[in-house]
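Here the complex is missing a single protein chain, while all its other protein chains stay put.
Then we have chain A:
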């Protein structure tokens, strides 16, 4: 019983961060429909940002959130306007061809990011050591301070994103574009600006999630790969473009992963997740949490 609660707790704590970078992906994938193969590497970028700022300047990862957020926002904006946007303006290109082009371009960006990091910093694993190293023992259940703090940051970030989408004009424009792209552009919302904004904010959130994750997770240039599919699983599970769905699904995914790792086998923790993903895609393409039917 105690082991079960311990497993559930670690699932929830790590799931909060899954929720944040999946919210980032749901902004990108759900709105612009770009399959962003570089998403995992955005997590890596955030993690490297935190580690480098900590080891060279001794900056606390929680403060690094600000420079990392600015950096990844700019990277996202650049990738969108230089690379993704390009596929939409080539003469005579169909929507499907443009999407396939984006797929391969983001894949190349992913290879570029992870190997540039490998070239600059080498393959060894780096971590933020000695920061928030405590762990609490509450009735026999161990909770690490770093994980607890990162979960709180995740919840705060998510609430900020949610409020921004609900209250600000840009947020409303984004939500309108999710609901009906054509109708939104008919009432004067510039889809290009919405896409640019969603892509940049999505990248930024992912970078921040990486920055916080670095508090307890060591990073190598290829760490991001494993988060790529997790992010897609979460986004599809939560329903495309659904921020709340993505966050809740992130926690569900964290729990599924931990349960499989503890009760089945640790090296199978992702296999169970991927099979669940395919089954969800096939049988509940609108997401497990949503009641809305979406044509896929």
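One rule holds in what follows: a contact is a pair of C-beta atoms (placed from the backbone, for glycine too) under 8 Å apart; a residue touches a chain by one contact, two chains touch by 3 or more; residues count from 1.
Methods note: contacts and distances are computed from a predicted model.
Novice: Pick from "Raffinose/stachyose/melibiose transport system permease protein", "Amino acid/amide ABC transporter membrane protein 2 (HAAT family)", "Phosphocarrier protein HPr" or "MinD superfamily P-loop ATPase" the UniProt protein name of the chain that isn't shown here.
Specialist: Missing chain, UniProt protein name: "Amino acid/amide ABC transporter membrane protein 2 (HAAT family)".
Novice: Using the document's definition of touch, tell me which of A:55, A:115 or A:166 contacts the absent chain.
Specialist: A:115
Novice: With respect to the chain omitted from the figure, which of A:4, A:63, A:104 or A:183 is a touching residue?
Specialist: A:104
Novice: Among A:5, A:63, A:183 or A:271, exactly one should touch the missing chain; which is it?
Specialist: Missing-chain contact among the listed residues: A:271.
Novice: Considering the whole complex, not just the chains shown, which residues of chain A touch the missing one?
Specialist: Its contact residues with the unshown chain are 33, 35, 37, 83, 86-87, 90-94, 96-105, 107-109, 111-112, 114-119, 122-123, 221, 225, 229, 232-233, 236, 265, 267-268, 270-271, 274-275, 277-278, 281-282, 285, 296.
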